[in-house]
Every structure is written in structure tokens, then in C-alpha cells.
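Missing here: one protein chain of the complex. Every other protein chain is in place.
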């Protein structure tokens, strides 16, 4: 808290010094309110993304083409649920409550990654999500392993390991498709065509249009800019697509020897803004599914509470 | 109504004379209460059978293997709904109310043909139901075209025509299967194995165990005994099975030159009694589906009534 | 008059067939589940009509294509991305109000559409449409009346009907979408100019919603993509069911 009479809060200087020297801020440390709020927003969005992300992949559990793939997919979706819970816990160390965060999600006040508002239409999409969506997530998260808030950084380290495994699995699915029949390869290409641009959008607006970024960089919540991360993702994905023999649906994509990076076309930001506003193909469906799970399950949660209370009362009685 | 003081009701003699001379009893004619009740029970059971019978066949509308078959199946199920309504109307001419009859069905007080408590597990079952179940129904119904109650007899005439068409369609499905691949033929045989005995049960218990039959025969509600009808069905079905190249699952089945009929094995009456008691494979499911349709649709029926009332009120107001 | 390419004609007949087929498939799911037995009959009746025209359109598409695919090959042996139906018709049945809303919005479009298609320079399309006009007039009467009945019924039915209209409304825009295929066929007098139907559609909707005491939804969401194989996640499940037999037992006669 800042005292208007006495100039800058000395705690703020100490906080910034810790951040600047790559120290970690821990739950009981003093921190600026805006830092706390930014973190809660970001971590809860991340948690929401894990939870909502279960839906497009869960859509294929029933139809996975082999038992091995089915087991891997169930395990992956289960991991995502675990990541979600882990991240909600990290946000709770900052004083947020999970129920409030989930309510904010279902009321549409909180955001989650726009990528999960696209539908999974073919099995290839399960491969593509692993390859591109988890791939993009990892690039974001690797950077976040060095984020200034301790619990978040530690969550990221753990999550990154599992995500790498998921990404490899997804890529393997595509390898099988691309080494398979013509129909399988076509399925892979069609999937890439749908997911490529939405994947690039996962890094957020371009730096020119990312107003909160500077403060987040100063606090070392963010370690790299949106555009830097996006470039890293493109550079990483192009040779992977080449290995698969797939064509990235961007006519402007080409190697720039001078920059040592791939140039690529303009991300369709209009679409991004529409999806962000709630107008993606599946926004309504994702929210409705979450709401339905919450509402249909209310009686179960009430029963669990009622039973716990009964038990506690009985224990008290027998202790007395 | 019978007056205890004045001996037999002369109206009863007139009624029986009409029946004996193959005349028709019409809704406004006097009739014995027991005749009325027997008819209401029989006609409403018949109506319920049509309505419940939609379920096993409806189960395959979504999966019919060709569009031609899909259209034919939808049309058939639609006809059955029509028959159900037509029969409920016939029962209503006797003073029963459709709502009461449907409630009795859903409460488990009323019966319907036990055959519809068996599941449709393969597409062949759609053929088998047409061939055997509609075939058995027609044998029952042809006899009923001469039943003594006019509205019921006329309903039967109309229904018989459509059922014959359905039976032919069902048989055609099996012809295609039996002239098809080995797998298709196996599917047809497996289906016949499951449906043969339940089809024989459609004619009710053997005459020795059919206590109500004598009175029904005297009233010409029933025109042939259960066992006579069953024999007719077996005699008709055996050459049809031979043409298909299918084996009827009855080791005791053989031509009896002396009788001029096929002998056949003992119907598994224990199973029949179990299904009749409610313990067939699908009894609960059929009732639950009917109940669900009624309950889920309550708000729609209420809305229709409310709207009709509003309309009537508006019409009255504008007329005033 | 411009020459019509077989590719265009194939694509057009196919998407019209898909609209009808998928709607028929959804309606068939109501079998024995309706609020009244009479409604079972009415919904089956609509299913029969649209499945009938699906057969006509798909058979014609197969002939135009000339690769030996018949109506069943087209209905049962394509995967999601090859289906060209609008997203509206694949929406799940939901409750009875949802189905009525989907049907009413479709019918309100479909009647002027089929009337216009009946005047197509293509004789086959014209003949299918001429038959469809009478059927659709009946469908529209049914779905319109039920929209009114539920909208102006009880409090509960009003709320459900309004929610249903809100839910289905975003999908109507795709009905009026023209792409290059349809532009070319339209120039040749074969395809219908969808944009020209909007006024009549809006009048039907406005009249009906007014009588039903319902409000026309205003949403900025205008989902499209069905014409180009970008469907909803539910669609794959619909196909898994619909195509089961042909997929499990390929190459058989049924």
C-alpha cells in the first residue's frame, strides 16, 4: 500500500529489486496490488485454458482409432485437468478463490485461450493440437519457467515437462498420418490448414497492440514479447511441417537469411478479435458445456458437503 | 344393464342375435358391460403395441443402410403411430379416454405385445420384425377384420392393408441379406434365431391356458383360437424361411402329412410369462422411454392448451 | 446463357442434398420421443419429405459427377469435411422448442428458395423443387403454428421458445451466403439468388415472432463454414451413427 504523504513505498523498491535480481516473489512476500491482479488474471486464464481445452480433445476419446491412442488421449486430457487444478492452486496463493475464478469463466468475465474455440472435426486435429497447440503453449511456458512469481514458475516447470510429452505424442499422430494412405495425409493437411493461424494467435496480439506487456515485462511476469514468442514458434514449426511433408497455409512464409528467421504473413487479427469477443465457432458451446457440468453436478457437490457435515457431527458427538 | 327381478335382459339376447348372424355392433348399440370392457382392453392393448412397437424399429432409423431403406422405415414407423391413434379412437367409441389408456400403459396396468420387449440389435432385425412380427400381426388381424365390433373391424381392414406392405418390405430386407455376403446371411440367421420363438408367443398362451378365449369367441371378438392362429403362422413361415435359405431354430419342426400342417416344438412359455410379468430384456426401457416422452413433453401440451384458451378468449372478445 | 460446369452443378446439387439429408437425419431422432403422438407423425412426415428430396438431389449429384457414385455412396461414404450442408440443419434437436425453431427458420427460408429453384433452368433441380414447394408450404405452416403456440403459450413455453430462437438465429445468415459456385450457376439461371430471398424471409420471421410474442434476436455472431466442410463437433457423431452400416459392411447390397 502506498502512502501519499511519504513518497514511494519502500516495499515496492524492495520488491522490484528482488525481481530485477531474478529473485522469486513468494505468496507471503509483499507485492504491488497490480502485480497480484495481473498474476491472478494470467494464471486463472491459463487454468481456464487447461480446463476448456479438455473439451475439443475429449470429443475424440470415444472415437480414437486405436486403443493405444485412446489411452494416450485419456491420459493427456487427465493431465490437462491436473494442470488446471495445479494452476488454480497457484492463483489461490494470491488470495483468489477457485469458485470465484470458475464463476468468472462461466459468466464470460474471464478469458481463456482463443484456440479452444475451434472445433475438432477429424482425428488429425488431435495430432495437430498436440503438435501446434501444445507446441505453442510450451514456447509460452518455457519462458514462464523464469517468471518472477515463485509458485507460478514452479507450476510451469512441472507442466512444461508433461506438455513436451504431449507435443511429441501429437506430432507422432501426424507422422503416422503423413506416412499413411493418401486419405490420411489429406486429413493431416486439411487439419493443418484449419489450425495454423489460430495457433499463431495463441501468442496474443502483436507487440504494437499489446498495452499491458511493458509492465508485465518490467515485473518479469512476462519474459519475452508476443512477437518474439510467435517468431520462435514459426521458426520451430516450419521444419517440422517439412518433415511431415505438409504445407503451411501461408503463401508469404519464407526463410529470411538476413534475419535468420522465417518471414510470415499477417495473422488474421479480425478473426482473432471476433473469437476473443465470443464469436468463435465454439465459444458458446464451450461455455454451455462448462455451465452444464457445473449445474448438473450441483447436487453432487451439495451431497458431498452435507455428508462431510454429518460425519463431522458424528465424530464430535462420539468424541464428546 | 341387467335387472335382477326381470330375468335375462332382452337387449342381451338381441345383441347376441346380431353377433350370431354376423352383424356388427356399433358404438351406440347396447352391449354387455363385459363385452365393452373386453373390447376396450383388447383394442387399447393393440394400440399400445403399435405405439411401443415404434421404439425397436425407431432404434434403426438413424442407421438404416441406404436412403431407400431409411425412408421406408420412417414411413413404416409413421404408419404405426397412425395405427395407434386410429385404434385409440376406436377404443374411445367405447367410452374409454386416450389419456387414461396411455396412463394405464405407463403405470404398467395395461399390456402390449410381449414381442416389443426384445431389442433390435442388428439391421437384420428390421427385416425380421417386418417378416415375422408383422406377419404374425396380420394373421391375428385378418381374423379380426370379421370381429363383431364395427369400428374395430373397420380399423383392422385398413390396418391390414398397410401391414401387408410392411411385411413385404421386411421380407425384402431379408432377401437382400440372404442373397448377399456370407456375413449378411449370418446376420439374418442370427436375427431369426432370436425372434422366432418370441414371434410364436405373439398369439398368446396355448388354448388350454387361455381362460378368456371362450367368451371372446362367443362374442365373435375373437374368431380363431390362439393355437389355430399360431399353426397358421408356422405353416406360412416355414416355406418363406426355406426360400430365404434360413433355418428355423426348432429341431422339432417337421411336416406332418397326416395333419397337413407343420408340427413344431414347445414354445418356451416360461420366458413368455417372464416377459409378460415385466422381465423381458426391454420392458423397463420401453416404459421409461414412453414415460420420458410424456413427461418431457408436458410443457408442450400445456402450452398448446394455454394458447388455445388465449385464442378462444380473444375470439370471444372480438365477437362481443 | 453461360455454360454450366459439371463441377459447379455437382457441388450445388450435393449441398442441397446435404441440407435435406442432415435435417432428415436429425428429425428421425425424434421417433417415439415427441410430446404427442400426433407430433411424432408430423415430425416423421417432415423427415420423409426432406429425405425424399435428399435422394433426388444426391442421385442427381452423382449423375452429374459421373464417377458412379449413387445417393448412398454420397450419403454414407463421405467424411465431415466433404459435407456441404449449412450448420443450421446439423444443430442437435435439443428440446421440442429448439427443434421447432430450427425447423421454422429453415422453412421460412426454404419456401421462397424452393419456389425460386422451381424456376431453375436445370430441369432436374426444377422438378425436385416443384414437388418440394408444396411440402415445404405444409412444413412452414406446421413450424410457424408451433412457434406461435409455444411463444404465446405458457410462461415456460415462451421462455423456452425465445431461448430456442436465440440459439438457432445466428445460423440463419449462412442460408443466404453465396459463393463463387452459386454466383456462376445463378448467372446461368440454374441456382437461386439467395440474397433476393432475404426480405421475404425477414417478413415471415417478423410476422411470426410478433404473433408469437417473441423478440427477434440481435447477435453479432454469424457462423458459417458448413458449405466448405467446416462443421460443428456434433456433426462427426451424427455421421458415425448415420454411416455405421455402410462403413461396417462395405460393398454390400441392402
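We call the chains A, B and C, going by the order they appear; numbering starts again at 1 in every chain.
Criterion: a contact is a pair of C-beta atoms (placed from the backbone, for glycine too) under 8 Å apart; a residue touches a chain by one contact, two chains touch by 3 or more.
Just so we're clear, the structure is a prediction, and the values are computed from it rather than from any experiment.
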(request) Give the labels of the shown chains that the missing chain contacts, considering the complete complex. (result) A, B, C
(request) Quick one: say which of A:13, A:71 or A:214 touches the chain that got left out. (result) A:71
(request) Touching the absent chain in the whole complex: find that residue among A:51, A:129 or A:229. (result) A:51
(message) Can you tell me which of A:27, A:62, A:245 or A:268 touches the chain that was removed from the display?
(response) A:62
(request) For the chain that got dropped from the picture, name the residues of chain A it touches. (result) 51, 54-55, 58, 61-71, 74-75, 77-78, 81-82, 84-85, 123, 173, 176-177, 179-181, 183-184, 289, 292-293, 296-304, 306-307, 310
(request) Could you please point out the chain B residues that touch the chain left off the display? (result) 56, 59, 63, 119-122, 190, 194, 277-279, 281-282, 284-285
(request) Considering the whole complex rather than only what is displayed, give the residues of chain C touching the chain that is not shown. (result) 79, 236-237, 239-241, 243-244, 247-248, 250
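Simple rule for what comes next: only the chains that are shown with their structure count from here on.
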(request) Report which of B-C and A-C is connected by more C-beta pairs in contact. (result) B-C
(request) Could you put a whole-Å number on the gap between the CA centroids of chain A and chain B? (result) 59
(request) Between chain A and chain C, tell me the centre distance in angstrom, where each centre is the average of that chain's C-alpha atoms. (result) 37
(request) Mind pulling the residue numbers of chain B that touch at least two other chains? (result) none
